[in-house]
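Note that this complex is displayed minus one protein chain, with the remaining chains in position.
The chains carry the letters A and B, assigned in the order they are written, with residues numbered from 1 in each.
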Amino acid sequence: MIKAENLTKKFDDIVAVDHVSAQIRDGSVFGLIGTNGAGKSTFLRMLSGILKPDEGTVTIDGEQIFENEKVKGRFFYISDDQYYFNNSSPLDMMEFYSRIYPQFNKERFHKLLGSFGLEARRKVHTFSKGMKKQLSVICGVCANTDYLFCDETFDGLDPVMRQAVKSIFANDMSERNLTPIIASHNLRELEDICDHVGLLHRGGILLSRDLDDMKLNIHKVQCVLKDGMTAEDLTAMQRIKTETRGKLYTITVRGTREEVEGLMESYHPVFYEIIPLSLEEIFISETEVAGYDIKKLIL
Amino acid sequence: MTSKSLFYNLLREDGKRRLWSMALSFLVFFFTFPVGIALSLSERMRGEIDHTYIISTLKSWLGFQNGWVASVIILLSLIMGVTSFSYLHSRQKVDFYHGIPVNRKHLFWVNYFNGILIPAVVYGINLIIAMGVIAVNGISPLEVWKTALSGFLLFMIHYCMMYSVTVISMILTGNVLVGILGNLVLQFYFVCVIGILEFCYSRFFYTSYRGGGNVFNRFMDKCSAFALFMVNLEQLQPGTSAGTQAVRIFAVLAVTVVLTLLSFLLYKKRGSEAAGRAMAFKISMPIIRIPIVVLSSLGGSIFFWSMRSSVGWGIFGLLCGMLLSHCVIEIIYHFEFRKLFSNWKQMGACAVLAAVIFCGFRYDLFGYDKYIPSESSIESVAVSMPDVNFWVSYGSAQQNSMGEYYWDYQDSDEYIFNHMKLKDTAPVLALVRDAVAENQRMYHGGDYSDTWENGNVSYNFSIRYTLKNGKNIYRTYHLSGDEARPEIAEIFENQEFAKAVYPLLLQTPEDTAWVRVSRGEQTNVVSRDRNGTEKAMTDKLLLAYQEDLKNLKVETMQKENPVATIQFLTKMQAKAETKREEIQSSWKYSDVTSRGYYPIYPSFKNTLELLKECEVNVEEWNSLEHVKEINFDIYQFNDYRSTYEDKGSQYLTITDEEEISQIMSFAAIDGYSNMNPFGGRGEERVTFSAVTESGGRRSETSCTIQLNQLPESVKNEISKIKKDV
Partner (left out) sequence: MILLDYKDRRPIYEQVVEKLKDLMICGVLEQDAQLPSVRALATDLSINPNTIQRAYAELERRGFIYSVKGRGSFVADTSSIRALKNSELKLELINWIQEAKRAGLTEDKAHTWIAEEWVRQEFLTGEERENDKSRESDKKV
């Protein structure tokens, strides 16, 4: 388990990561959402032992990560701008990584190169940006580490590749209990793979919940109420947001589906329908509650 | 995988990355050594020049004097230092290297050592190839391998020193360009400080020492790795003592080790986020900036002040220097133009400090010019008076490895200060007190009207005080007037003084070969020590002259001028002279063989007696009978405004016997009067040529005489000529 407690990092006067605490269970997918400057990369870099936290600690199974090569051998960090040696080919990189990560699987590397359509001896600097990202994923996966830190890795891949990579992750998760941690802008992408999602905004964590929990405990109710009733009369329900269009109310409420149904029934509306929310909508609602107008921030 | 094998793996991996630098340095060394040597050998072989010459050429190319290799070393140290740690300046690379499970300390040492290993290996291999080339050309490498090895080792330790400076500047910064700038700052800042201080001393302190044994140069090689390298190139040669060499080598190694350890410590503290920023450590920013701004403000104020000598310009220069340096540095630090005035309070403080230093110099706030040590604190004093010793040659004749003779020059003050230890400080201090008082009046009293009293005659002298606490203090003093002072006579007649000023007085009969006498144009060897013959005479002459010289009094010199000069050639000088005669050259080695002439005054009885024994016609020197004619060249009376029109004859000719005898009684041979500082320097002298006729031969001797010693008639003639112009 990776545990971050009160993790803080300042660059001159800017607080990039502000007392963030999080727990990442093994075998789960942790998604880190936030815009640029929210602190995702900084957080991941502290996790990878590249940056030294100013305050707080981050540990893997209780061991500090910074300057600890033994622990560093347990994860592979895929940067958003991965560095490849000058004039190297995928094979060269494979040779290098296999020396550093003793569990590196060379056959799988070749196989994956083949299935992704990358030439093993071609110079990496001739690759497109997407191909470089693919290569970085292949390196990371073949390193056979317990954890994989992906900094905006999916954001540069085409949809087919994304599915392929998700498959690989799924496979490795079940086979060897890989724990991927994925930072991204893209909520839709993370939605179908993450177990747990954390939203970073200006260095602080706004939300950190299991995805399913989030989805199961918040619903959108479209209803037409009995004559004379307004939304304010629905006192028993935990309303987050209310919108009206004529007589049609669209209310975002907290609670399980059964709870919400039960409560709606008790008010005997003319008509009601419960619609599940997308991750994006959930976030917008939650953060509006928290006071941030995040509509502008998420793409 | 054990960490040791990982270390070697990293070494190899990094080596692969640096293939290009290996190739580059290999090429450079290849052309320097194997190819360079092959070229020079093939040329020499054709010319059939002798073996020792070839060997010495080879040695000078392979050894630690090779200037080309020195430049290569400097450049390589910069390039390798930058490439070793440039990864710290790129966010992309830092993320990569610090995210992989590799010990960061190993990373440092791997990069550091590869930067030294690569040039060392490349240099070494090429030296070996060069040995092969030498062997192929029929010369045994055994003769030169020691020089090659010592050259290699010495160059490599200096490489390491320069390299470690570059490394530390790369670690202190986060951008390659800033790193290179930082390297330049580290290498040259203190050199500039010394330069500016030197300028301030010489410009503002009128009693600052102005001799050749420059005090500041002693600090030069302690303040910069580059300067140390340069000085060592000169000093670590066979001529210097083993002790000095050992100290220097130790210094280089010490500097390298200290800087390397410091770099390592800083590296451990350095955050990965420093990549891309100008400076890696926030605290280093003012530490580097403030000294530069102070120096720049001081430099600016001095620059403008020295042009116009006004305080206003000085302030302007101060502000210019301050603004320029501070703003540029702040812009570089933040990579943003608008930051140029950040930390303006510190900028102001720097300017104030610079102003204080400036005033300290300008108004002599520390009493430098007023300094006179108390008699009780002085251990001994050494005095050097250029007027007395300017004609003396200091140094010795040497023969270099190629058999050529040359004069190993030594600065006069350096010699004198090392040989003189006057205990009788009273006359010296009296002079010093007068000089300081005059100085204070003239320059610090603000009253410039007395500057040119005493008819523009003044003299200066340099002093080294050796204090009881071991310190050496140097000053140069300036006094108006003539040397005709009792204190100077006292000093001059002190035999300790004479022995230190005239190296001849320390020359031994064993080292003396020939004696030569010269008068005017004529020179003849008086005593040659050829295989022991006439050695006795040489020895006697030497001892006699030394006695005479030691006992020379100022009183005598005020009345007399030298009539001839004498030279006691050392064995080495004699060898050079013999060589010259053999190859029948008229000019070769003249720099060596024409040094060491000393004056013979008419009162040098002992010497003159012996010379008479050697059949030198000393009587002739005082006789006037043979002078038939005296010609004054009129042009010396013309001032620069005159044109070259013919005003009749060019010469003023005197043939009257009485006038001639009067003139000749006061005349001195041209050049000899200069050797006499007490012979009335202040007076104007005129030159004439004395024509003698003896035995049908007409010869001319150039002489000088004081204007006021000429007969009235001649004086009138000359005034007329002067008025005409």
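Just so it is clear, contacts are C-beta pairs under 8 Å (C-beta built on N, C-alpha and C of every residue); 3 or more make two chains touch, one makes a residue touch a chain.
Keep in mind that what you see is a predicted model, and the values were worked out from it rather than measured.
Touched by the hidden chain within the whole complex are the displayed chains A. Taking the complete complex into account, A:L216 is the one of A:M1, A:A120 or A:L216 that touches the chain left out. Annotation: of A:K166, A:R202, A:K241 or A:R254, A:K166 touches the absent chain (contact as defined above). Only one residue in the set A:S174, A:T230, A:T244 or A:S266 touches the chain that does not appear here, and it is A:S174.
On the side of chain A, touch with the chain left out of the figure occurs at residues 27-29, 163-164, 166-168, 170-171, 173-175, 192-195, 211-212, 215-216, 271, 275-278.
Just so it is clear, only the chains that are shown with their structure count from here on.
A separation of 71 Å divides the Cα centre of chain A from that of chain B. Within the complex formed with chain A, the chain B residues making contact are 1, 6, 9, 13, 16-17, 90-96, 98-104, 271-273, 282.
Interface of chain A with chain B (complex): residues 11-12, 45, 48-52, 67, 69-73, 77, 79, 81-83, 85-86, 96, 99-102.
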